[in-house]
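Every protein chain of the complex appears in place save one, which is left out.
Up next, chain A:
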Amino acid sequence: MDSKQKVRGFSCSIHQIGNLGLQLLWSLVHLLISIGYFVVAAAAAVESYLISSGLLTRYKVLNISKLKYLAIVIESDDAVQTSKVVQLLRWLEVMGVKRMCLYDAQGVLKKSKASIVKMLDNAVLFEELDEKDLLEKPKCMALEFASMSDGKEGVVKAANLLFAKYMELGNRDGLDDEFFTEAQVGEALRAVGCKGPEPDLLLVYAPVRCHLGFPAWRTRYTEIVHMGSLKSMRLGSLTKAIYKFTRVRQNYGK
């Protein structure tokens, strides 16, 4: 009995030592990865400097006409830094980007939209544009502000609107499947205020590459590029991201 307990105790200790060893190895792997990311970030900073100072000539000419609508997703905790957001928008304005959507999940940017537009010289809110303005070549920057409530909650509102519309038709014999189409859902979304177009490019200023709930209906073929956190934003990295986007060719599934 004694010897069995001793063996059990011994194997338990071996198991604990083994686990400790594995834990140390795991921590070492992640430490090496962090060092690697630090080196990559340093190289990216140098490259960004070379791009913004004009030394890397291939980034001097941007075919900005290919970028019809840009979306910027910002981590909500960083979105309070209005001055950083305005700086980013000024860089984009100089590049010639005229139409864009600013998104953060919790709606922090929505609350400061008036002050952001005021701090820019030549910007209006997207909802102030009419059909005619949307068709013409943009004269000033039009900014749309979105949050999580324009995503999943927008679809819920659109569903309720569609249901109400369907009931008005008076057909209670069963649901006509043909009534519910992508076009109908798209129209219902516009009717409940989720009007913005599908962005061509979505830049993510957050710790992780993730769209953080940007309206699903609008990101079918959107290029999603991770830019790092807002506090480490750089003009050179922004230029490179937009340059790379203008070189992308899509098949749209074909």
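In this section, a residue touches a chain if its C-beta (ideal position, glycine included) is under 8 Å from a C-beta of that chain, and two chains touch if they have at least 3 such contacts; residues count from 1.
Simple rule for what comes next: contacts and distances are computed from a predicted model.
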The complex's invisible chain, by UniProt name, from "Phospholipid-transporting ATPase", "Metaxin-2", "Zinc finger protein 511" or "Alkyl transferase": "Alkyl transferase"
Listed residues A:Gly107, A:Gly213 or A:Gly236, member touching the removed chain: A:Gly213
Option from A:Leu22, A:Ala42 or A:Ala114 whose C-beta touches the chain left out: A:Leu22
Omitted-chain contact residue, chosen from A:Val155, A:Cys194 or A:Met233: A:Val155
Contacts of chain A with the absent chain, listed as residue ranges: 19, 22-23, 25-26, 29-30, 33, 105, 151-153, 155-156, 158-160, 162-163, 166, 172, 174-175, 177, 180-182, 185, 207-213, 216-217, 219-226, 248, 250, 252-254
